[in-house]
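Only one protein chain is missing from this complex, and each of the others stays in its spot.
Our next item is chain A:
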Amino acid sequence: MVMARPPPDPLFTLRGSAAPVNTLQFHCSTAGRPLLYSGSEKGCVHVWNLNNRRAERVLEGHDGASVIWVSTVDSTDAFLSQGRDMRVCVWDLHEGRSAVTHSLRTGSVGFCQCSLLEAETNKTLLALPAEHTEEIKVMELASQTPVRSLIPDSKQGMLMCMKMFQAESGPLLCAGYEDGSVVLWDVSHGRPLSCLKAHPEPVMCLDFDTDRQKGISGSSDKTLTSWIIDSQQNLQMQNSVLLTNPGVSQLCIRADGKIVAAAGWDGNVRVFGWKRLKPLAVLQHHKDLVHSVAFSNHPEASQRLMAAGSKDQRISVWSIYSES
């Protein structure tokens, strides 16, 4: 048996956000320069150029309130950032502009990130946490008209995380709650389809793979749990894996469905095979909690990077399982 390879080092590290990094988003689809957006605790959004590895721009739109989610909107080339000032800002970044075109009030005081769904129907939906801690509001982004409000009947506690995706029947949404349950919502009818008690502790993060109808959720304890949506649209527990140290702040499945990365509270990024949650690598670099992990959507497979943002104010960029 050959000795296992030592884990790789990061390709490079981005410093200079001057605050803990909360959230990351790649933007590499357009030709030209690949970008990485990062939201920091001080309320700034840094736009990193991955070619020269420098911050191109710094967007400040949340009055110093921590930015917890950023996203690009492909259809309109807009950019969204969600801050803890209870607002989601819609930015226009065209041609060097950096202006907030308008902002949406969420009313949420929690840490739940928004979820964006760009369906083929040219209708972009945005799910937002709302004023009631357990409520989800879904609105149409372009017209800013609310579509649905999703409130669970039973006591499941605060909304912790969610992910909206398109299914054959229409948009669905997976939401994780404080009591450890994951609820599958039918957005068009505004009713819950299934509920799964996936964790004993609050669900901290989840991600969903539409191709396999399979999702994964992490909690503040030591387990990662994967579940599937069966043909009756019921959630079913599938697999679980035990971590060495408790706490996962974000999970991200790579677009090709081969691996999933977990941002751990112990400062490590763990990589698992997505099929069976086989542990593949433990990337040790950060000295503090890793808040966010993201995969690049670069059209060239070999250029697809992974980035991890940490409380130690650094963003590490890795190239892992990107050959072949």
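The rule we apply is simple: a contact is a pair of C-beta atoms (placed from the backbone, for glycine too) under 8 Å apart; a residue touches a chain by one contact, two chains touch by 3 or more; residues count from 1.
Here is the rule we use: contacts and distances are computed from a predicted model.
Novice: Going by UniProt, what is the name of the one chain that was not included in the view, given "Telomere length regulation protein TEL2 homolog", "Translation initiation factor eIF2B subunit alpha", "Trafficking protein particle complex subunit 6B" or "Cell cycle control protein"?
Specialist: The correct option from "Telomere length regulation protein TEL2 homolog", "Translation initiation factor eIF2B subunit alpha", "Trafficking protein particle complex subunit 6B" or "Cell cycle control protein" is "Telomere length regulation protein TEL2 homolog", the UniProt name of the unshown chain.
Novice: Based on the whole complex, identify which of A:Thr133, A:Ser240 or A:Ser319 touches the chain you can't see.
Specialist: Of the candidates A:Thr133, A:Ser240 or A:Ser319, A:Ser240 is in touch with the missing chain.
Novice: Taking the full complex into account, what residues of chain A touch the chain not shown?
Specialist: Residues in contact with the chain left out: 3-8, 228, 237-242, 244-245, 258-259, 266-268, 270, 273-282, 284, 321, 324.
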